[in-house]
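Missing here is one protein chain; the remaining ones are kept as they sit in the complex.
Going by the order they are written in, the chains are A, B and C; count residues from 1 in each one.
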Amino acid sequence: MADIDAPLTILYFAWLRERTGTSEESVPLPADVSTVGGLVAWLAARSPGHASAFVNRRAVRCAVNQEFAAPETRIRPGDEIAFFPPVTGG
Amino acid sequence: MADIDAPLTILYFAWLRERTGTSEESVPLPADVSTVGGLVAWLAARSPGHASAFVNRRAVRCAVNQEFAAPETRIRPGDEIAFFPPVTGG
Amino acid sequence: MARISVQAADFDIGAEFAALTAGHTDIGGIGCFIGTVRANANAPVSTLTLEHYPAMTERAIAGITDEAEKRWDLLGCTVIHRVGRLAAGENIVLVLAAASHRQAALDATAFLIDWLKTKAPFWKKEEFADGAASWVAARDADDAAAARW
Partner (left out) sequence: MARISVQAADFDIGAEFAALTAGHTDIGGIGCFIGTVRANANAPVSTLTLEHYPAMTERAIAGITDEAEKRWDLLGCTVIHRVGRLAAGENIVLVLAAASHRQAALDATAFLIDWLKTKAPFWKKEEFADGAASWVAARDADDAAAARW
């Protein structure tokens, strides 16, 4: 069980990294946030860059602790949460 | 137009070669033979080995002048006629 | 069993085939796919940059090769994906799948590349000869290809 005070590690890739202006930030789990969807709403209010990154939420994918996640996926203190566009490798 | 006296070149591959005991023979076009099917009947009467090679005609494939052919394909003096089992390369 | 590598360096196709098949006499067929950086006649790509999510990439690829090994009787498979800046014509990705029979090898190869395209955390940014740059958009056709399996 992670420390309930452990911050979230938020990672951004591709154009989400460019729009937020950061590849990684550490934030405490907000008191009223318990899911990916809730976190996105909270992050989008952090800065104009964040707002721009999350303006079209259907274009954003997420992984929680390196596993693909959905808006309803629950998050816990200490989780690593990554946001990125649909993948385009191969 | 080939010489009407030009013999046929008959080629045998794989187990048709083994059963006939020859890989190649030259025969005049028999007077009453005008198709692959007719030639097969004529060849099958040449020797016990030939009979054995052609005993199951559904297992024999043919090419006339290096193109796949059917029993009804017409043959002419000078043609190269090959008999072989269904192919198994690749 | 799969060999997985995410690397900046190019791969040696002949050496990867040799490594996959070494010591095997039970292999009947090996399928392979290589993806390369394609220039476009209208907007020539001068370079492609492949970004990825290092902590997740190999795990995600292993999930895909595990799935292939569940679906087909594979005698080995290899996935090598490059990252970083790549020029037009350079190799991006190598997929190999070995099996006793060709259909399994070919199907697994197509499956692996289809799923890599839609389920592994890589992103391509194109830079054009005129200095413009853009992130490659995901294609619906790729989602459809991945959903066939």
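Criterion: contacts are C-beta pairs under 8 Å (C-beta built on N, C-alpha and C of every residue); 3 or more make two chains touch, one makes a residue touch a chain.
As the structure is a prediction and not an experimental result, all values here were calculated from the model.
Participant: If you put the missing chain back into the full complex, which of the shown chains would it touch?
Facilitator: When the entire complex is considered, the left-out chain reaches B, C.
Participant: Looking at B:14, B:55 or B:70, which residue reaches the missing chain?
Facilitator: Among B:14, B:55 or B:70, only B:14 touches the chain that is not shown.
Participant: Which is it among C:4, C:83 or C:145 that touches the chain not included here?
Facilitator: In the full complex, the listed residue that touches the missing chain is C:145.
Participant: If the hidden chain were put back, which of C:24, C:71 or C:85 would touch it?
Facilitator: C:24
Participant: Mind pulling the chain C residues that touch the left-out chain?
Facilitator: That gives, for chain C, the contact residues 12-15, 17, 21, 24-39, 41, 44, 88-89, 100, 102-103, 105-106, 109-110, 113, 145.
Participant: Can you name the residues of chain B that touch the chain not displayed here?
Facilitator: Residue positions of chain B that touch the missing chain: 11, 13-15, 63, 66, 68, 80, 82, 84-90.
Note that only the chains that are shown with their structure count from here on.
Participant: Centroid from C-alpha atoms only, then distance chain B to chain C, rounded to Å. What do you get?
Facilitator: 49
Participant: Roughly how many whole angstrom separate the Cα centroids of chain A and chain C?
Facilitator: Computed from C-alpha means, the inter-chain centre distance equals 27 Å.
Participant: Need the CA-centroid distance for the pair chain A / chain B, whole Å please.
Facilitator: Measuring from centre to centre gives 74 Å for this pair.
Participant: By residue number and range, which residues of chain C touch two or more other chains?
Facilitator: Where chain C is concerned, no single residue meets two or more other chains.
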